[in-house]
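I have a structure here, written as structure tokens, and I will follow up with some questions on it.
Every protein chain of the complex appears in place save one, which is left out.
What follows is chain A.
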Amino acid sequence: MYTQALNAGAVGAGQPPGEDAALLARFQERVDADQRIEPNDAMPEAYRRTLIRQISQHAHSEIIGMQPEGNWLTRAPSLRRKAALLAKVQDECGHGLYLYAAAETLGIAREELVDQLLTGKAKYSSIFNYPTLSWADIGAIGWLVDGAAIMNQIPLCRCSYGPYARAMIRVCKEESFHQRQGFEIMLTLARGTSAQKAMAQDALDRWWWPCLMMFGPPDAASQHSDTSTRWKIKRFSNDELRRKFVDATVPQAHFLGLTLPDPDLRFDADSGHWEFGAIDWDELRRVIAGDGPCNADRIAARRCAHEDGAWVREAALAFAAKRQAKQAA
């Protein structure tokens, strides 16, 4: 699973005092030579801050992303699906942990990042603010949301920051498994009873446009991809990735015998691409601003888990302190 608008751009344009031009030039040379930047290497402060924000947003998205799918864990229609879904939700938690650890290599504690999520200071992918209303949504999320995530994340395996790039290699392997699993759920439904096929179509109708929004605002409206591109954090533009996703996904929908909810969708023989209709960017703005169908529920659930677990974490700390004191004595 994944975060969107990872490309929201570099933080803070100006360089802090004391960061001399020579350092920046040396850093850029290393990036240009495709050398990996590692935690103890010198790096511009803005690079560090950009990465912390991007990696932690990605981690938050994994953790919040457990909710829409967790919503169907206790109602999965077969034991095989139940086990696969539980394993998938567990994978997402694992991705979250892995990514928080990658962010920590940049000098910030997981607790601080989690706090940013709970207080609403940090963002996560807008896609998880949509509800899962039927079992087919579990298929649609795997097929489309994870499919979109892969489009975005494969290039991140070559990101200039070593720990993030390495995390992405592992995450992408698991995501691609999830994507195939989701497609297989959709295929089973599409070839099932008329009620199941209707369920699959309804899920596609509701998830298609929000998935296209996952790639972030159109290039024309996105102000700050330049620095991220120069630093090789980002390698493709939003529109390029969106187009790749549409080109890959339309034939899959046709294979399923489902209809994409876009009357303007047509294949352009000259460009070799699928042309799609206008995206409702107001909707994306609304959902990012907090007015999506599930924003309040998602954060409330996260806070509830955090607060309910406080006494357990305190107990673990108290116990560890007692043991340490005993050992010291």
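Throughout what follows, a contact is a pair of C-beta atoms (placed from the backbone, for glycine too) under 8 Å apart; a residue touches a chain by one contact, two chains touch by 3 or more; residues count from 1.
Simple rule for what comes next: contacts and distances are computed from a predicted model.
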Requested in this report: Could you tell me which of "Phenylacetic acid degradation protein", "Carbon-phosphorus lyase complex subunit PhnI", "Electron transfer flavoprotein-ubiquinone oxidoreductase" or "Spore coat associated protein CotJA" is the UniProt name of the chain missing from the displayed complex?
Outcome: "Phenylacetic acid degradation protein"
Report summary line: Among A:Ala25, A:Ala42 or A:Ala83, contact with the omitted chain is made only by A:Ala83
Report summary line: Checked against the full complex, the residue among A:Val31, A:Ala46 or A:Ile63 that touches the missing chain is A:Ile63
Query raised in the report: What residues on chain A make contact with the chain left out of this view?
Result: 63, 66-67, 70, 73-83, 86-87, 89-90, 93-94, 96-97, 100, 135, 188, 192-193, 195-196, 301, 304-305, 308-316, 318-319, 322
